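A single protein chain has been omitted from the complex, and every remaining protein chain is retained in its original position.
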Amino acid sequence: MASVFGQAFRVSTFGESHGPAVGVVVDGCPPRLGLDVADVQRELDRRKPGQSRLTTQRREGDVVEILSGVVDGITLGTPIAMLVRNEDARGRDYDEMRTKYRPSHADYTYQAKYGIRAWEGGGRASARETIGRVAAGAVAQKVLRSVWNVEIVAAVAQVKDIEASLAVESMTREAVDRTPVRCPDLDGAARMIDVIDAARKAGDSVGGVVLCVARGVPAGWGEPVFDKLDADLAKAMISLPAAKGFEIGGGFAMTHATGSEVNDAFRRGAGGRVTTRTNFSGGVQGGISNGEPIVIRVAFKPTATILREQDTVDIDGNETTIAARGRHDPCVLPRAVPIVEAMMALVLVDHALRQRGQCGS
Amino acid sequence: MASVFGQAFRVSTFGESHGPAVGVVVDGCPPRLGLDVADVQRELDRRKPGQSRLTTQRREGDVVEILSGVVDGITLGTPIAMLVRNEDARGRDYDEMRTKYRPSHADYTYQAKYGIRAWEGGGRASARETIGRVAAGAVAQKVLRSVWNVEIVAAVAQVKDIEASLAVESMTREAVDRTPVRCPDLDGAARMIDVIDAARKAGDSVGGVVLCVARGVPAGWGEPVFDKLDADLAKAMISLPAAKGFEIGGGFAMTHATGSEVNDAFRRGAGGRVTTRTNFSGGVQGGISNGEPIVIRVAFKPTATILREQDTVDIDGNETTIAARGRHDPCVLPRAVPIVEAMMALVLVDHALRQRGQCGS
Amino acid sequence: MASVFGQAFRVSTFGESHGPAVGVVVDGCPPRLGLDVADVQRELDRRKPGQSRLTTQRREGDVVEILSGVVDGITLGTPIAMLVRNEDARGRDYDEMRTKYRPSHADYTYQAKYGIRAWEGGGRASARETIGRVAAGAVAQKVLRSVWNVEIVAAVAQVKDIEASLAVESMTREAVDRTPVRCPDLDGAARMIDVIDAARKAGDSVGGVVLCVARGVPAGWGEPVFDKLDADLAKAMISLPAAKGFEIGGGFAMTHATGSEVNDAFRRGAGGRVTTRTNFSGGVQGGISNGEPIVIRVAFKPTATILREQDTVDIDGNETTIAARGRHDPCVLPRAVPIVEAMMALVLVDHALRQRGQCGS
Partner (left out) sequence: MASVFGQAFRVSTFGESHGPAVGVVVDGCPPRLGLDVADVQRELDRRKPGQSRLTTQRREGDVVEILSGVVDGITLGTPIAMLVRNEDARGRDYDEMRTKYRPSHADYTYQAKYGIRAWEGGGRASARETIGRVAAGAVAQKVLRSVWNVEIVAAVAQVKDIEASLAVESMTREAVDRTPVRCPDLDGAARMIDVIDAARKAGDSVGGVVLCVARGVPAGWGEPVFDKLDADLAKAMISLPAAKGFEIGGGFAMTHATGSEVNDAFRRGAGGRVTTRTNFSGGVQGGISNGEPIVIRVAFKPTATILREQDTVDIDGNETTIAARGRHDPCVLPRAVPIVEAMMALVLVDHALRQRGQCGS
């Protein structure tokens, strides 16, 4: 369904931006796993607005409450429901949106689909919807680390024309979080910050690319045909607000090469393990993990909501103009990092459980 | 599950490359729809190998039989099963694959996952698996055309470094099929053919990009959050063999722009209909169609199976080399065109039925 | 998944008996439907404990909060999350259950499955889990009444050996709720109350049968083969705590008849509508509704938790005895009535939306 994701580890999110709360229910989590509210809060804090001048100044505590599925810090195997109350809801900033559609936002399409929409703050199309994903992703990451020793790290790889140099094999979450733009390449980060600052001052917005790597995934996760591991990753990522492109491994760049240039030759690795000399496959071959790091890139367009005046129509179809007020991210990239990590985790844990179910390990 | 796709219009494919048959079951098709075996055969003929010197010379009649769900050329609403027998199965060409893994192919990952694999011809990882998709897509396209007047056209937009100039708003399937490379830009097509010929002669392979447009999709298809229309398209496309990248509308290129440059201003169109001045959104905003053409691009890597000698390991983990024999496409792009169209159709019809179910039209 | 029900109208419940809260997320509800919190609270009040001396004296306000999916009393089409806080949680009453398994309860099986359980109050196996079902069912009934004019009424048809005489075609919810045992046959009700009182005084429990009828369901809901309307009803009902039997129409009694005795002859009804002379089919033929009232019966065993001493084992496998303390229903039947209605509604609305999706109306 619309708001349900996963087959074996299934999450169901809910909540409008300016309603009482947002949250998520996680069904299928393995039992007897240590899980504290702090495990979840830590990830939500990385996602929340107001962390730096780079992000929206909307201030939300985003304090999560675990409502079920956990007793004394241990998972029960039953659904884990998690709730975050909405606090700082300045509906007035959105008054104009009641009657006008923001260009490239979901205002018009929600109205077309449902004949009604929660116009304040974008309702379900708000970035606040991702709180449920991040909370569920925190649980997923706990499972992946505990049971399979899988580690997931994402970073901002590009903001507008600034491309960072990222060490996919070794970059750490600590290094990523060291800069407000979540780019571990300090030089690149500084230039990205300049670009974002300039966009904010201009009442405009910029986009970019998030790279995410999962290390430690064993060979054999994923399915042939439709539920390929990379296909589910593509869906997970393109389901994020403002995501418009996805690639794995060599991605679009590989279309300029020949097979002999980008085929990943197998070799005998440490302990006789099969490894590959290169990783143009991005850790997935035929939809199934091959034991190499899984590497994906996600393109985020510039934020749709900008302070500049834009042409649009109102709900009666008359042409008019709109200029957003309110507090908006000039660039979603820094906050997208923990969200991308969460979606990576949700896909991986789902396939881990499915593989264990069908094949026994 | 692995081989099941869609929620309301659900397809389930089966079959190994060198087993008795491949096929598909379509569940949820609307009743009382005209459907002849010719509707399906036409699309399979566009997919099948041996159409020109550009594609593998494996000769398969690929004759489809409709086993159920249709009586006297009318759909019953019950499952439509379709079957294609495998004919020209030269297992011997694959003897080496019994003991060696082809680089960047699914040989190793299937073995790692299942502890067994149908090594002849790649088994389920073969391009023959797409026969079921194309057959189901033919049914989906019939529904979309009959009920909603939706038209889907894909074309090869790029082969290696050759980029075609495509008229997204007006290109036709007839124009696309006029060249063996399925590119309606005649000049571009000629140069693509040269590139593919060169790759084949070199025992190598090349990749490229397929662009697909769906015209006539009404505003309102798709879902918020996880099952966004573009998220499901991303999954559908990345689930194709050799697909490594997906983008919608402005895609990765949009990451270099500002919001004010790529926001799609709304305007009042013919008959008061809300339209957009540009289509950087690719017809989808907030995961829901906005009535503009849906435009996506899919990156296909160079075919993994090449005739050149490559380094690899055997099933005992010893390093060795492999050079494919057998008949292989030096470039999957021309045959990928009807497959991409099929996947676009499967996603759209699923969301059309879901929208009608929830919202009544 | 375990706690997810439905395909087009999908509910996901969560919550342990003695955790912070129980609740539900409803995904796929049609938009623009009037829905007040009172619509939901009314049904929860019918389900809640402490309504009369017949039911457990546990006192819970069971006040529901709608967290999302509704603005100004109108559904948005997005997920509707509903929450009920747990209040009166006397964990001490359950101390013995920490180390001993109650016979015929879920204590042992949860432990066997998960290796852990929320032993206080039965955790997820508590009757409190049905709060989410009833809340979701209230939404479903609102949809069914508003859009299709379907009316659902359940009643207690039997308690132990007392069988009521019920007028399936005409009984109303008002008549049902007039007696504390929820049986509109006043004479039968009085005798049922005596039986329940006797069981309570004896520290024992009794079971019985709930009958449920849905009137106004049009012909055509349900699916051939696995998702038959009655198959989904069977699953819905047997998924209720203490439910051990299900039958539709003539049910088990029909096995004693001949075909010529229980076939429902068709006849031409008012306005030329096809009706049946009898309704041994219970409104469903071949898994699809035929326009007649849908009539089912559900058998509930005597409550497992009783005050009498019973033989059992402890968590170390040693034989011992247990006698429940705490407040327990000597008979679940009266409170099962709104729960059965809720499940009937969840199945019907799911099939209504599926039928509209596939067949257009």
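Lettered A, B and C in written order, each chain numbered from 1.
Convention: a contact is a pair of C-beta atoms (placed from the backbone, for glycine too) under 8 Å apart; a residue touches a chain by one contact, two chains touch by 3 or more.
Bear in mind the structure is a predicted one, so any value in this text is a computation, not a measurement.
Only one residue in the set B:D27, B:D62, B:D230 or B:D264 touches the chain that does not appear here, and it is B:D27. For the chain left out of this panel, the touching residue among C:L83, C:V181 or C:I288 is C:I288.
For the chain missing from the display, the contacting residue among C:R85, C:R145, C:K301 or C:R325 is C:K301, taking the whole complex into account.
Summarising the interface, chain A meets the missing chain with residues 7-8, 28-31, 77-78, 224, 353-354, 356-360. Counting over the whole complex, chain C has residues 1-5, 7, 13, 101, 103-106, 108-110, 112-115, 124-125, 129, 158, 160-161, 199, 202, 204-209, 218-228, 230-239, 241, 244-252, 254-268, 272-274, 276-277, 280-282, 284-291, 299-306, 308, 310-313, 317-319, 355, 359 touching the chain that is not drawn. Listed by residue number, the positions of chain B touching the unshown chain are 1-4, 7-8, 10, 12-16, 19-23, 25, 27-28, 31-32, 65-69, 71, 74, 76-81, 83, 113-118, 123-124.
Here is the rule we go by: only the chains that are shown with their structure count from here on.
Centre to centre, using the average C-alpha position, chain A and chain B are separated by 26 Å. In whole angstrom, the spacing between the mean C-alpha positions of chain B and chain C is 45. Within chain A, contacts with two or more other chains are made by residues 1-4, 7, 13, 113-115, 124.
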